[in-house]
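All protein chains but one are shown at their positions in the complex.
== chain A ==
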Amino acid sequence: MKTTLKVNGEERELEADSRVSLLDALRNHFRLTGSKKGCDHGQCGACTVMVNGRRINSCLTLACMHDGDEITTIEGLGTPGSLSPMQDAFVRHDGYQCGYCTPGQICSATAMLEEAKAGWPSVVTEDLESRPDLTDEEISERMSGNLCRCAAYPNIVDAIREVAE
């Protein structure tokens, strides 16, 4: 079936099986392999992309459900020669090792900062009435849907904190 997606600002036509997940559409059909498949079950976060500005696990949604949606992948955030502030902070703080969870971490972190800015609370937010401060604990909690087996977590928090400030 035919679906039109706006991927990283560009309209892309997808003519594919209705069973194609958004993740597989990006990887196998558009050759945007920056979004990673770590579990295909929404357990690891490596496939995190932004749909209309919100972070989601792209393995848990079908591409055909996103007709007209704006999809932002890691490739849309920056390029090796022109990194986004978050991508750059991940390099300087060594917020990765093998790099496989990294695009998902960065997409997740980028969207998470907007959530925090909008005042969304998290499970560790003490006071639900006021705008939460983005403490290390808040950052860690909000990033706990993105697994990193190399365990660069402290560096990931450092990178995000720097960009948030």
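The definition used in the following text is that contacts are C-beta pairs under 8 Å (C-beta built on N, C-alpha and C of every residue); 3 or more make two chains touch, one makes a residue touch a chain; residues count from 1.
Going forward, contacts and distances are computed from a predicted model.
Name of the non-displayed chain as stated in its UniProt record, restricted to "Xanthine dehydrogenase family protein molybdopterin-binding subunit", "Phosphoribosylformylglycinamidine synthase subunit PurQ", "NADH-quinone oxidoreductase subunit J" or "Fe-S cluster assembly protein SufD": "Xanthine dehydrogenase family protein molybdopterin-binding subunit".
Of the listed positions A:Leu14, A:Ile56, A:Ile71 or A:Ile156, the one in contact with the omitted chain in the full complex is A:Ile156.
Think of the hidden chain as still there; on chain A it touches residues 17, 19-20, 24, 27-28, 31-41, 43-44, 46, 73-75, 77-81, 83, 87-88, 90-92, 94, 96-103, 106, 124, 136-137, 139-141, 143-157.
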